[in-house]
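The complex is shown incomplete by one protein chain, all other protein chains being positioned as in the whole.
This part shows chain A:
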Amino acid sequence: LVSSGGLKMSGGTRLENANPVIFQRSGERLLTASEEDEDVHDPIDDREIFDILSINDPEHPLSLEELNVVEQVRVKVNDAESTVGVEFTPTIPHCSMATLIGLSIKVKLLRSLPDRFKIDVHITPGTHASEEAVNKQLADKERVAAALENSSLLEVVNQCLSTRNI
């Protein structure tokens, strides 16, 4: 539902981007010896956040990664300072789902990261027509909270975050 590529407009039947360009998934993260060593502290890194964001799209069996909406280079985390920044790239500049994608990413991070993190989700500069408005909405805590009160919106977000029907 979420990706800007290939998504149905809510309620409508017109496809915005029926044949999205698909990018190869980066492989599974390889397990290193230090990760298995109980005494070593593994800091939260970009790749870890990126893996958390392998959000699925229930209609297209593709993840946001495969649609190139989220790229690892656009994920920045600082474990020590407890900050996360994610830039996402709607596949077409007029994608009406941009807010929804941003919201899904934000919700996923809120659920998956410790409380101490400050989470910033915004559109990759210059990739969307109403970039500023969307960014503003996503940065506004109260608007995010209010959006999640809306059960139909929450439903769509949850569907995006559900891994079950893949």
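Assorted remarks:
Please note the rule applied: a residue touches a chain if its C-beta (ideal position, glycine included) is under 8 Å from a C-beta of that chain, and two chains touch if they have at least 3 such contacts; residues count from 1.
One rule holds in what follows: contacts and distances are computed from a predicted model.
According to UniProt, the chain absent from the figure is "MMS19 nucleotide excision repair protein", selected among "MMS19 nucleotide excision repair protein", "Ribosome production factor 1", "S1 motif domain-containing protein" or "superoxide dismutase". Within the complete assembly, residues 31, 35-36, 38, 40-42, 44, 48, 51-52, 108, 111-116, 151-152, 154-159, 161-164 of chain A touch the chain that is not shown.
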